[in-house]
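One protein chain omitted, others in place.
As written, the chain order gives the labels A, B and C, with residue 1 at the start of each chain.
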Amino acid sequence: MAKMNLLQAINNALITAMTENEKVMTFGEDVGHFGGVFRATSHLQEKFGKGRCFNTPLTEQGIIGFANGLAAQGSVPVAEIQFGDYIFPAFDQIVNETAKWRYRSGGQFDVGSLTIRTPYGGGIAGGLYHSQSPEAFFAHCPGLKIVVPRDPYQAKGLLLASIRDKDPVLFMEPKRLYRASVADVPEEDYELPLGKADLVQQGSDITLLGWGAQIEVLQKAAEMALNDGVSCEIIDLRSILPWDAHTVAASVMKTGRLLINHEAPQTGGFASEIAATIQDKCFLYLEAPIARVCGLDTPYPLAHEKEYMPDETKTYEAIKRTLHY
Amino acid sequence: MAKMNLLQAINNALITAMTENEKVMTFGEDVGHFGGVFRATSHLQEKFGKGRCFNTPLTEQGIIGFANGLAAQGSVPVAEIQFGDYIFPAFDQIVNETAKWRYRSGGQFDVGSLTIRTPYGGGIAGGLYHSQSPEAFFAHCPGLKIVVPRDPYQAKGLLLASIRDKDPVLFMEPKRLYRASVADVPEEDYELPLGKADLVQQGSDITLLGWGAQIEVLQKAAEMALNDGVSCEIIDLRSILPWDAHTVAASVMKTGRLLINHEAPQTGGFASEIAATIQDKCFLYLEAPIARVCGLDTPYPLAHEKEYMPDETKTYEAIKRTLHY
Amino acid sequence: MKDRNHLAQVKTINRVNIIENGIIDIPMLQILDENGALVDEATIPEISKEVALKIYDTMEYIRVLDDRMIAAQRQGRISFYLASTGEEAAAVASAAALGDDDLIMSQYREQGALAYRGYTTDQFMNQMFSNKADPNKGRQMPIHYGDKALNFMTISSPLGTQIPQASGYAYGQKMAGKDAITICYFGEGAASEGDFHAGLNMAAVLNCPVIFFCRNNGYAISTPSEEQFAGDGIASRGLGYGVKTIRVDGNDPLAVYGATQEARKIAITQKCPVLIEAMTYRLAAHSTSDDPTGYRSKDEEDKWRAKDPIVRLAKWLDSKGWFDEAKNKQKVEQARLDVLASMKKCEKTDICDVDEIVTDVYHELPWHLKEQLDGLKQHIKKYPEKYPKTSGRVK
Partner (left out) sequence: MKDRNHLAQVKTINRVNIIENGIIDIPMLQILDENGALVDEATIPEISKEVALKIYDTMEYIRVLDDRMIAAQRQGRISFYLASTGEEAAAVASAAALGDDDLIMSQYREQGALAYRGYTTDQFMNQMFSNKADPNKGRQMPIHYGDKALNFMTISSPLGTQIPQASGYAYGQKMAGKDAITICYFGEGAASEGDFHAGLNMAAVLNCPVIFFCRNNGYAISTPSEEQFAGDGIASRGLGYGVKTIRVDGNDPLAVYGATQEARKIAITQKCPVLIEAMTYRLAAHSTSDDPTGYRSKDEEDKWRAKDPIVRLAKWLDSKGWFDEAKNKQKVEQARLDVLASMKKCEKTDICDVDEIVTDVYHELPWHLKEQLDGLKQHIKKYPEKYPKTSGRVK
């Protein structure tokens, strides 16, 4: 065990993967010598050489196009997109190419070894273009996996699993947690399962569902609710696609209530898919409408960031509304 | 009144708009002399000159980037993306630029005059890349409007309203209806409202909701259900963003049941947003879970196209399941 | 950490001097003239009789295939086709200069390269009839071939996407120590996509052994090349990226072969990209959905018909004493019969079982796709007549 923050856990996972398999390569803007603007790839070029850890020109569509080809060839690319907000120039390469490669070729070719890492989310005074949470844009795209860790331990285990998974994974890192705190992380190799939600806290009155940095928000809200005698079950979805509807449904059948929290705008956010599925699977169990506590349907503002965010008091109020429906 | 198919109605709307306002310009791949691969812009170059109707180089990101600038300048661009499947290279220009232009500048600048036209949808033996229905990818993006007509009359009225609307509009044309049938379309100028759903058929037992080419499917399914004595209310959403939740909610409060049908894959499709919102607004009225009849969560296949599509028998079966919940 | 001075090698000048397009003037390699005669003093590339004849036969075969399939589409037997008539040399003669381990990434009009590699008539037909013998499992439109065994990457419709992919693939080949390169075909239209820019620039900076092979055939559907770009073709762009560049007469099989041979040698030994621009002309309609009379004249087409690469190569082969007119006629006739026979057979082959509708989305079938497949199969059993191509086999 070692104390690591989330960034160090990511860096440690990359070292583990690159040491174990020489086909693993990591690249992106400023990823090489400099180690990335957040330093997630620090020292990798020193350790593994410029061939396996390198800067690319400033072109997200190029980075993912290149990574697609590299993966099809049999290498194991871990491509970094500097900010989640800048992943959209690569949207075509991801949605039309990465996601459909195996299907369109009847399984002859695939880019399953590809992992795309990108920091996402708000709370860092980043305004419109350094705060977005784009997971839902990709969640409508069959063929992709989407994974979001909530802490250093999860980050290392999920990233290792993502790199080795036989499907392309979009690995989204909650950047406001990068250096927020340290935790115990095993120094040895380990994986955490993709496609499986994680029960963070048991409870009986309502299920709170989220991912990434918002798990903390749910925990704070649950504490506030506990003061009112409300027992919250907290689930970290971890994988957005494919997602673990069974774990969520089982929880909701128990508690009778569901609240979903995410930073992205509400309309068309992934909470909508969860709500649509769970109202179907748990119709007779639901004692109140499924609540969504999300970002507003606006671009991400700067001065009003606090007001924008689906924080713990908003979550707590929604818990109360749901309980007293 | 004249008889027009959907393509002719689009062409007629463009002529109307370009005649009335010389700032209206239309462009895209093969849009000029040739009139577009579907001929939606036929004769516009002849009528209005090469300056106002022209070919662009083959670059979707360029077309929308160019259109954004043109709109910001005060012109009224109507940009064509040849197939909805090829809109993704322009995703960044649409989601990060078009949609956020007014907000980020505090209303100093905007691209509200922009309209993006694109054919979408399946049923034409187009396989993975000539069949997609990408509306949900854009529906998660505040700042855009998304409009889909279901027939020639709607097409002309909605397109004219879209071109003149003060917000950027993504206008999606159901290409399998382009030449499917003709209908009466007024030759004079008229607009149909954006953001308003259209009640296609009144009914009392269940609300069927869809848009574009799927309205026909709903109608056929409703007829099958009628044979069983089931009375279906049919609503054409018309605008996907912002969408008319009030009309839908009012209908569901009356019928107690809702079925949503779209061609796009189910997970993260726009039906999920509708279901999430309506289960909230109509919780106490719902007598069965909201049903989604959608495309499978796979890329769009060719040989199995029939099997893939959310057709009338699948819809009819889902109506029965919902009625007998 | 070395000190940098990105001005060090730049000359200075002291009056405003606009550099115009005119300073670039990239000549075009030609070895056979339009009559199939050797251009004066031309250096003939190293080419064996066997290879020369295989190039020739493949071009003839593709001409037949194209003609037959256009006819089949008109008869409603297939939904779509896209011919390479008149520009066969570009794909066939370049593929002939490659090694078997070289990966081919094609746009869609390079059926000649695939045939040269050994793709059989049945394989072409299975793909075009989307039947269960198609290795793509009938999922893509006709002409979206792909074959793992032949190192021919499955074609994808979105234009230009394969260009940065080719750079990445080639980088992987280099890192794996493979004695192989990637060749990436695309049209002059696709070269307008942002992916072209990304792909060439990355290949140059990251030293990827890849040949970018542009077929400049004058049109992108209806859009003539002068509405596609204002520079000196695509070749002039290579220089901007620091990519070694060759322009070649795309209707001259010997020139294409020689240029590709040389480009491959450079790519593999110097570990760097090479751009080839082949000047040719799309004599065919863009596809069976297109009618070129709306945007070009018969005269213009005729001018280019006179540059037919098949005729040109035949004349040269004949001058070498390698051409047997009678045998050729017979081969062409046989090809025609083979195509017809194969078509008849393959159009009757079933499409895949419905189960294949959900496979290959992921490596393993996830729970939600299992559920969707189960629901679908139950539904098909209820309405077998609605899904005649698969219902008979649903259990």
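Here, a contact is a pair of C-beta atoms (placed from the backbone, for glycine too) under 8 Å apart; a residue touches a chain by one contact, two chains touch by 3 or more.
What you see is a predicted model; the values in this text were computed from it and never measured.
In the full complex, the chain left out of view touches A, B, C.
In the complete complex, the residue from B:56, B:118, B:251 or B:266 that touches the missing chain is B:56.
Between the chain not shown and the residues A:12, A:61, A:255 or A:322, the one that touches is A:61. When the missing chain is restored to the complex, the residue among A:128, A:182, A:199 or A:253 that touches it is A:128.
Hidden from this view is one chain, which touches chain B at 23, 25, 51-52, 54, 56-57, 59, 61-62, 64-75, 77, 89, 92-93, 96-97, 100-110, 112, 142-143, 145, 165-167, 195, 242, 245-246. Contact between chain A and the absent chain runs through residues 29-30, 32-34, 37, 54-55, 57-62, 85-86, 88-89, 125-130, 266-267, 296-299, 301-304, 306-308, 311, 313-314, 317. Where chain C meets the missing chain, the touching residues are 1, 3-7, 10-21, 23-31, 39-43, 45, 192-198, 201, 204-205, 216, 218, 224-233, 235-247, 249, 258-259, 262, 266, 274, 279, 281, 295-297, 299-300, 303.
To be clear about the criterion, only the chains that are shown with their structure count from here on.
Distance between chain centres (mean CA atoms), chain A to chain B: 30 Å.
Measuring from the averaged C-alpha position of chain A to that of chain C gives a distance of 39 Å. Shown for chain B are the residues that touch two or more other chains, namely 61, 85, 88-89, 128-129, 267, 297-299. In chain C, the residues that reach two or more other chains under the touch definition are 137, 139-140, 144, 156, 158, 194-195, 361, 368.
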